[in-house]
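One chain of protein is taken out of this complex; the other chains stay put.
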Amino acid sequence: MSDQQGEDQTLERPNRLRYGRFFLLLRCPRDGVVAMRDLQLSLNQTQRVRLEAALHELQALAPAAASAAAVTVADTIPVNQEDNILKGHGTLDRDGEVVATLCGVVERVNKLVYVRTLRARYKPEVGDIIVGRVIEIAPKRWRLEINFGQDAVLMLSSMNLPDGIQRRRTAVDELNMRTIFEENDVVCAEVRGFQHDGSLHLQARSQKYGKLERGQLLTVPPYLVKRRKQHFHHLEQYDVDLILGCNGFIWVGEHVVVSDSEKTSKMEDQKPRIELETFTPLETRKHICRLANAIRVLSALGFTLTVELIIETAEASASSNIEINDMLGAEFYVQTAEREAKRRADLLKKGGAR
Amino acid sequence: MHLLGRAPVIRRGGRWHTQFPAMSSSAATGTYSPAAEAGGKRREKREELRRHLAEDADWPRADNRSFHECREAFLRTGATTAASGSAYAEFGKTKVIVSVFGPRESKKAMMYSDVGRLNCNVSYTTFATPVRGQVIILELIIVLASITKGDLPIIISCASLALADAGIMMYDLVTSVSVNIIIDPTSDEEAWQDGSLMVSYMPSRKEITQLTLTGEWTDGKITNAVELCMDACSKLCDILRNHLKETANLASE
């Protein structure tokens, strides 16, 4: 194919959806986030038209202010020089002008002007609930990968011992660390803060934190998970635990009963159970997979992940008799985008009526 | 200590009936070249082999073997002194030396691991056409002193003998045999094969540890060939076993 032809085609159809990487530019109305995700799908002609229409609508719904605040690298950030502004993260002085060094949204807090990045790695804040994976056991501490620039540290002293008694940690406890968490274990914890040496520390001082078993871990871009009051969700109707880690690690697994006193005995019976290969009940497993696929679809479309939206998507697939695996097919992607566009339009109407 | 293992002779009821495609020999052009001459000779030889096969006669192979007969095997452990275990095997004209070094601590070990590593290195001596091996935890050095093709199964069998000699824990002695249309091919025979199949087998556990296959095969052929190889492997394993026992007896005396 000659270049000439290639150009013609591109002119006709800006997005070669069927095979090319297709970039979505979405703007969420609530928080004004511009999200860009690449989506790889084999769409047919109708699906392509429908998806374009849905995305167009989503874009139209976004408030204009959001796109104005968006900057890319080397963009000038308009400031009033007489205000003695403070140049924060992601900004640089160039010939008296403030320019952005990051792609993101300009935030202004009093005199401080900074750029909040959208597609960067996770940036921990104190109190965040995160899901991480143990990568190393060091003296008195575990090191965890949490999708941050450095490994997080969970001190043996920062977590409740399995026996639930508050006491000094002994040398024996230190030797038995591997019985609590071993390498590759998935652990849920809370961000405690940065220590003086610059390392990030975690804590797990409650029975709700700890090892996660019998389920799957999904990784999504961290900006899709917003900080909320609740990150642990026990979905009773499915008998499933859903943990939306602020770092973009999402756990979907079989529900585990947490009770302070019986924790010890329970952990001990679990070992032989695993050896007997008693698997997750089939119904629960179907729910886990359906929820997981809902999360995969939503994150590929670049929608903010909330527990309501995840459940709604999973329910929608179940009620229209879509097989779990077919949720990853083109048709369901398009349906999900259309549903979200409609939902946001409805939301806006209600807001306007009020 | 130089014990001569008897060659396993395998005979089975069924024989390979193989259809050969018509030769596509667009016989060399009129010009003379030594290469073309050699090619011509090879072709003649192939034709002869094919004729034999087509007649389904139990014709003698180039080295006077019958169809399902393996080459004469000579096995011996302790071929080299520096290694923790070693073995020498001679299958017809193929001669293999395998040395095992280790076990020792892995230098590459960066992470906690519950599995070891077996590093193999095979080298062909320059005069034959040699094998050298390296094991992170176990080092296996294999030197092929003299080559006829079809040597991989022999290396595998010889290596398991060497590992046993080194006192390494194993599930079973692994033996290996390959089959083309005839069992245990020499390099000439391999040159015109339509397909080959190699089986490595742990006879006492009845488990196949490796199976490779090339060429076009029907189901029945695969089943037959695998069974034939498994049978040959069991017999070869018995020989290895006997040899190891005898050496052990000699050592204890």
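We just call them A and B in the order they show up, numbering each chain from 1.
One rule holds in what follows: a contact is a pair of C-beta atoms (placed from the backbone, for glycine too) under 8 Å apart; a residue touches a chain by one contact, two chains touch by 3 or more.
Everything below uses one rule, namely that contacts and distances are computed from a predicted model.
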Chain left out of the displayed complex - its UniProt protein name, from "Elongator complex protein 4", "Ribosomal RNA-processing protein 42", "Exosome complex exonuclease Rrp40" or "Eukaryotic translation initiation factor 3 subunit C": "Ribosomal RNA-processing protein 42"
Absent-chain contact - pick from A:R169, A:K211 or A:R339: A:K211
Sites on chain B contacted by the missing partner chain, in the whole complex: 21, 24-26, 28-29, 31, 35-36, 38-39, 42, 171, 190-197, 202, 205-219, 222-223, 226-227, 230
Touching residues (missing chain, whole complex) on chain A: 1, 18-19, 40, 42, 133-135, 182-186, 211-217, 253, 274, 277, 279-280, 282, 285-286, 289-290, 292-293, 296, 323-325, 327-329
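Please note the rule applied: only the chains that are shown with their structure count from here on.
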Centroid spacing, where centroids are CA-atom means, of chain A and chain B in whole angstrom: 54
